[in-house]
Each structure stands twice: as C-alpha cells, then as structure tokens.
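Structure below; questions to follow.
Missing here is one protein chain; the remaining ones are kept as they sit in the complex.
A and B are the chain letters, set down in written order, and residue numbers restart from 1 in every chain.
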C-alpha cells in the first residue's frame, strides 16, 4: 500500500503574529479580567439578624458535637446530646417557631433566596458572556483558513469541529483553524492563570465546574427552600444514634507505648 | 486507609494536606507545560510525543519522591515508595500529574510544534 504523502501547506508566517498571538493574549487577558470581575462582583456577605444566625449556628453546633463527640467524656456527651435533642425537637432554635410544619415558602418569592440565586447567576454570567463574545469574535475575524498542524493524528470525526469554516474535503484533520486553537487555550491555560493570579483564582473554569459537580456542603445547607425544622429533626436523629466512645479511653497506655522513656 | 477511630486519635491536619497537594499540582502543571515546549521544539509527533510526556511525568514524580518525600518519609519508618506521610492517595501522587498537566502539555506542544515546523 502506498504511503499517503504528507500534506504540507505553505502558510504565511504572518499568520502567527496576527492570529495565534492575538487569540492567546486575548484569552489570557480575559481570564485575568474575569478574575477581577468576579472579585468585584462578589457581594459582601449579607447581614443576618440575630435569629437567623442563631438558627444556623445552633445547627452547626449540633453537627460539631456529633462530629467531635470523641473528645468528650461520656457524661458530658450525654448531657449535651439530651439537651440538644430536646431543643431541636421542640424547635427552640427556629427563626420563627410559628411556621413549623408548614411547607417552606417558594424560593422564588423569598427576597433572600432571590439574592442567593442572583449571586449564582452573576458567576454564571461572568463565565458565559466572555466566552460567547470571544467565540463570535474569532468566528467573525479569523474563520476560513487553517493556521496550524496538530502534532498528533486525529480521526476524521474531529474534522468538522477543527476545520469549521474550511470546506476542504481531503484535508488531513490534523490541520486546525483558529477556533480550535481557542478551544485548546480554554483548557490549557489553567497553569498560566495559576501562576498569574494565585491558585484559588476565579479564572480557572475547570475548578469551578468541579465545584459545581461536587457536593455543595456549605452553600446548600442553609440555602433557600430548605426547611430548617426538618434539618433540626434530622440532626436530632443523627445525634441520638451515636455510639459514644472517647479518645481518652486508654490514652495512658497509648502514651506509654508510644513514647519511649 | 486508617479507620475513623485512628484518625480521631492521631488527626491529620487538613490545611497541610491541601497545601501539599497544591504544591504538587503546581509542580505538575508547570513541568507539563515545559515538557510540551521541549516536545514541540524536538518536533515529536503523535505517539512519540505522548510517550515522551508519560515518561517525563513519571520521572518527575520519582524525582519529587526521591528528593522531597523520601528523606523524612523513610526516616519515619514508612516503606519505600509510600507517600502517605504527606499525601492522601498514592494514585494522585504518581499518576495525578498525567491528568493535571495534560491540557497544558497539549497546548504548548501544539504551539511550539507549529512555530518550529511552520
């Protein structure tokens, strides 16, 4: 079988200066801009009145007691557990004890809840808008020709994605147009942002996506539409089923065994 | 993996663990980008490029272990090649670099390959 001759296309080296570098620089700058935009748009934590604080922190207190029950001696743990369970079940910590048992209000009608959603929306916007803008910018200015050759072969399926706007049937899919360089940049610029902006920057979209997928512990717990009474009851149940043991059990033996005099 | 009770008796400081893995992540992504630059300049294509990347990542991990982890880890009685003194998962330590740095590698590889062979 005859070897397929390697395609070579003569490209103007000016392509690099006028397409590759502009796109890359714009991508980096948008990342930086997005980082600072998120920082600026981050709304200050909202003031809560005493009752709401009390409700949340009492629940947290219960969670702490449950998680760290091992530091307490058995009598002190039992005393705390009993007090907490009674208080939780009687609804002593609720923000408005009258609304017990009623279904939670529609999150759309609650202004507090709306605010939380707005925050999420803003973050989403900061992600989506620049990406759309840049994509349409690239499509408008730089479509219709190939700029680079990938160093690794791809299947024919990628052709439509990589060579959008270049309707040449026989061209090797390794040739890529400017839009594919844009995609490479989206994924590959993470380390650059890491070094420019510090590792917990808002420009790293991957990290944000990870966060969205992972369990949203803090945000969801007190989020809108969650009935605090149910949370308290669930926590009371969790506390009740704990089998207490203490780190102090046998600590002298551990100490004497661990440290050689 | 230590049991819950053992963890309570000798706790792990979460902040240190996070710091360690962040340092490792930074190293991995930086070296991956540099490997991309060298692969591009060498003009490696397809499989040889990927093999180059995998091999060098492993070498980085081994070097990192030998220079930074091993001295104190072996001294504290851990078996060789055990990173549990500083890192939670052995997989993250040895193979995490391949995942973390891959996108950066492809980017710089493509860029420099394009620049050199243009």
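Following the convention adopted for this analysis, contacts are C-beta pairs under 8 Å (C-beta built on N, C-alpha and C of every residue); 3 or more make two chains touch, one makes a residue touch a chain.
In the analysis below, contacts and distances are computed from a predicted model.
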Out of "ER membrane protein complex subunit 2", "Exoribonuclease phosphorolytic domain-containing protein", "GM23863" or "Small ribosomal subunit protein mS25", which one is the UniProt protein name for the chain not included here?
"ER membrane protein complex subunit 2"
For chain A, which positions touch the chain that isn't shown here?
36, 47-51, 53-54, 57-58, 60-61, 64-65, 67-68, 70-76, 80, 198, 247-248, 251-256, 258-259, 261
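By our rule, only the chains that are shown with their structure count from here on.
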Could you pull out which chain A residues touch chain B in their complex?
11, 13, 16, 20, 24, 70, 147-153, 181, 184-185, 187-191, 194-195, 199, 245, 247, 254
Mind listing the chain B positions that touch chain A in their complex?
5, 8-9, 22, 25-26, 29-30, 32-33, 39-40, 44-47, 49-50, 101, 103-111, 113-115, 117-118
